[in-house]
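Every protein chain except one is present and positioned as in the full complex.
Presenting chain A:
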Amino acid sequence: MTSRRGCNGFLSSVLLLVANLLIPAAILVFATGFFPYKPLLPGLATFDAVTEYGEPPEAKFDKIVFMVIDALRSDFVYAKGSGFQFTQSLIRNGAALPFTAHATSPTVTMPRLKAITTGSIPSFLDVVLNLDEGDESSSLASQDTWLAQMKAKNTGKLVMYGDDTWLKLFPDTFDRADGTSSFFVSDFTEVDNNVTRHIAGELKRDDWNTMVLHYLGLDHIGHKGGPRSPRMVVKQREMDGIIRQIYTAMESEDHLQSTLLVFCGDHGMNDAGNHGASSAGETSPALVFLSPKLRALSSGLPSPLPEREDFQYYSTVEQSDLAPTLAALLGFPVPKNNLGALIPEFLPFWPDPRDQVQLLMRNARQILDIVVAAFGREILESESDRDTLTESRAAYQDLAHGWKNVTGLLGQVSNGEAAPVLIPAVAKWLRNAQDVLSSMASNYDMSRLLLGQAIAVVAFLTAVKTLAMLADDKRLAFVPLSGVIAAYGIMMFASSYVEEEQHFWYWATTAWFAYTGIRGLKRGHQSPRAQVVSTALLLLVMRIVRSWNQTGQKFAGEPDIVKMYLHTNPALLWCLIAAAYIWVHMNLVFGLNSLPIWLSFAAATALVLAAFTFKVAFTLEDAPELVTGFARGMLEMNFSKHAPLITRAHTVFIGLGILAAVVLAFILLRRSVSWSQSGVATLFTLYTLLALTQSRPTNIPLFLLYSIQYRLLASPPTEHSRRRPMDDLSPVELSTLILLLQHAAFFAQGGSNSVASVDLSSAYNGVASFNVAVVGVLTFVGNWAGSIWWSWAGWLMMMERCSSPRAPRPYEATDAAPARETLGRMPREEEKEEEEEEARKRQASAWKRHVAVLTVFAAGGVAAVMAACTVLRTHLFIWTVFSPKYLYCAAWSLGQHLVVNVGVGGLVYWLRAREHAENGWITGCAGKGF
């Protein structure tokens, strides 16, 4: 067996490397085919291009104040209990025209701003670019937008205050601007004051024709406290006050006589206060047009309205409709790539029906240009046979027929008679065109999709081959792994299982514990009682973990432990958090115990105290309602009371860095940093502290639970039980268990496959100025904290098993041959060297096998997700369910698999091997401490 492995050692290493290199290649190739840049019509639209309808109708306004209130869901403005009292009074008297503007998924800021300004429907790729703030390729500088049109009018300057996303989208467009970074999510006031302080001055000046304001505070409050946070109404009143300020100026200042004020949300939020996906709350922002002139259109609408479950208040329009509507009101041509339709409520502004027809026709004509660009001019000319057309061609053909109808009717409008017929006909055609064009499958590059798919399959097969070469487990040991991969692969084709993926991992992990428990009973290495107790405890902890955070899509708002017991009982929460930090402290002292006791104790205490006070201070900013009693007292007592959060975070990170460097130095200098455990175990403790720092306070107790599970699986033998549950697992089974626990932990922390569930609250710990890499790493650690924790636990379990000198392969022990009692037996001197060498080999092959198992799953998962995305590319949920899953899959395979499991894991293995070379295998790698 050993010789076979020796021969194949090199080949298997190469294959493993190849498989792991193919995974990112597959992801990249597939992504370029799946998220293509959409073709855009270049250049700015002009009125001169279309002359057949005569002179364009007069503009009703010459200035616009465009105010975006991030995440302003429709009910925040329109429903009872809203803080928008002044706006509601204007709705009642007709000076404000309210709408619900449907925002398409992804409901995050950058793609929404693109939709609002260009009128088009941005590609899904923009979600990624939305997070990647450094990217400039998403710039709209070269595209036709209403901002570009306003600039082209040359009647004034463009000014912008607020979210700096605008500055990135429109470089060199604004004449005066002050951008605020949108990622300090815990900042509720500064971001908004930064905008408001410019308004009074700008309202006095008359050199601008466009003022863009973008307020972020309301979105931040949503992320932190949800839509029902007590701060929400206060913020709404503040926003309402700003609207009053601008509206009053519009009434009183001469140069603002013809100003249109538009305020809207770029997207809404769900009941948890997050956004990104496509629930009704997320896709229903408010849109309000205000001007004293609007009284001409409407004598007022009832306001406030009773709350509605579907968030559809007043008329619902598309967010892209803003562009052609502003074009009509402000008198510029409709931007070229617009898919929006002029909002019909505004037509009565132009009493002459010919003007109304012309506005609609110009809008329709512009959309027709897109149809022609996408489909060729022949579609309008040929009367080709319907039956030969594919379904999507049929939809286009309908559009072409509709267009012929409309142009036919247009011939009669010159005498004014056909207008009442024509206007609804064009409006209908516009809606139809909008539907067809926006539901049009994007231009997938099929060859790339298939190539990416093929690479993933090759990676999978390579990984399987490698595993077959490396593993000498019994056949049965592969069954759970194969089952998990097969079930996961099938699940990827069902949207509900993608949305509710957590159930699969909980279900499988629970079954796993039951299965190994039952098997333990059968093997009888432990007393049945000990076996039953340890299995029951593992199951109990798993049950608590799975109900910690309710996640997924359908029941995301249902009660869970966090909502029911921790939010309502902050004292309990802080007891648990304190317990977690004390536990880390004890482990840290233990893990540094070859230093002088005063030094290890002082270092551990200082670091843990810094981390704990950071957590308290952060929570005080982040979720003040959770900080009560002793936690607040703790902060008061703390001498660093006035330290800013950033300094606190820096202290923690630097402290972690110093201690990690010390441990690494010890390992590299071949000294022991702890007499009782390996240096790698001490690094694990340091990681745990990092994980606590990057986790939401309510998730911190989860690590105590994980730790209980880990102890149950891996705590050293006692007189009561000779064997640990992990000894009963074969290598492949241990890796499978780690795989299950990694995934379960991700979802237990509240993760899901929805973009909305990305937790950004800890992404900016200690970050003073935006840095993609740092924020990316912090976000990843924040969201995958539990999964990475289980990676560490897996490495330690694996190394621990290999480190017992001359231990029999316990998993090979059968009922007939109970394990020999060799654990802890010290080998004789002459045997030692040989055994060390043997152990090193075991260690190396164990690590490769572990990576091979994880690679098989990662590659298989990637292949399955790609297959699902390819097959279901025309599915209704492709952009709302499957594409986000693809992004998550990429994060899992690139971040969790390649960087953590393979990269960091390899480093840890190397350190451990080095440590071993000098010190011999210290048993108790997993820590006997606590």
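Everything below uses one rule, namely that contacts are C-beta pairs under 8 Å (C-beta built on N, C-alpha and C of every residue); 3 or more make two chains touch, one makes a residue touch a chain; residues count from 1.
Basically, contacts and distances are computed from a predicted model.
Note on the omitted subunit: UniProt lists it as "Glycosylphosphatidylinositol anchor biosynthesis protein 11", one of the names in "NEDD8-activating enzyme E1 catalytic subunit", "Glycosylphosphatidylinositol anchor biosynthesis protein 11", "Rabenosyn-5-like" or "Cornichon".
From the options A:W350, A:Y444, A:Y497 or A:F601, the residue with contact to the unseen chain in the full assembly is A:Y497.
Checked against the full complex, the one of A:P171, A:P302 or A:P528 touching the unshown chain is A:P528. Within the complete assembly, A:A511 is the residue of A:A59, A:A511 or A:V662 that touches the hidden chain.
Only one of A:L11, A:V421, A:A536 or A:I582 touches the absent chain when the whole complex is considered: A:A536. Where chain A meets the missing chain, the touching residues are 494-497, 499-500, 503, 506-507, 510-511, 514, 518-524, 528, 532, 536, 539-540, 542-543, 546-547, 552, 554, 559.
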